[in-house]
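The structure follows.
One protein chain is absent from this view; the other protein chains keep their places.
The block that comes next holds subunit A.
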Amino acid sequence: MSSDFPSCLRLRLLKFLIQSTHQLQVSPIVKYSALSLFADRFCSSLYKFIQSNDTENWLLHPVTESNLQLFALVSIWISSKIHDSHPLSVKSLKSLGDGMIKEQHFMIRDFLEAEVALMQVLDFEVGTSNIAFKFLEDLLIQFKGVARVGKLVNFEACMDIMDLLYEKEETSTLYNSPRYLAASILVASYVITVPKQRWEFPVLPWGNTFVLKHP
């Protein structure tokens, strides 16, 4: 999943997305689904889309940083619609955008247009049931079921690792193998957050079985 942008721009955009999710106080599943839509999918298929479609959408001609910021906000919006029973309103996204996007003032209808454009770029592949965060959640529940020490694994640490991995393009390619990544993050978080004298569970073999059981 190589990104189509210079890595400094990509990093700024992801920082923008993550900050926005924190300001909007969305749940972790909304945050990581939005990251998956934007970082894993949108960023890597945008130029291919523009080349193979003679789209006249002004949001894609040219692709400016503020337009990309709009797409980042729309990723959060779509993700919230998928997961929340009371999704974020376009107004709340707009007022956040008004404050954070400096170069351009986007109207509500720009958000609506960007929503459809984003889904077109993704070829409507907006499913979020196979993302690393989902697998990580499942894995942690199972882990707590088989080992008491599972309670000591810090989920916040797992999420911090996920954020860190998005910082570099090389590490964010790991999101292409979400199940392996989820198992690795759990093990890393176990090592970091569980006190050494409590390492009583064979977490590596167990994690391996999980991955092998569902290749």
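In the analysis below, a contact is a pair of C-beta atoms (placed from the backbone, for glycine too) under 8 Å apart; a residue touches a chain by one contact, two chains touch by 3 or more; residues count from 1.
What we mean here is this: contacts and distances are computed from a predicted model.
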{"item": "Among \"Ras-related protein Rab-25\", \"ubiquitinyl hydrolase 1\", \"Bacterial surface antigen (D15) domain-containing protein\" or \"cyclin-dependent kinase\", the UniProt name of the subunit that does not appear here", "value": "\"cyclin-dependent kinase\""}
{"item": "Options A:Leu11, A:Ile50, A:Val63 or A:Ile82, residue touching the unrepresented chain", "value": "A:Ile82"}
{"item": "Among A:Ile108, A:Leu152 or A:Ile192, residue touching the chain not depicted", "value": "A:Ile108"}
{"item": "Where the unshown chain meets subunit A, residue by residue", "value": "77-78, 81-85, 87, 89-90, 108-109, 111-113, 115-116, 119-120, 124-130"}
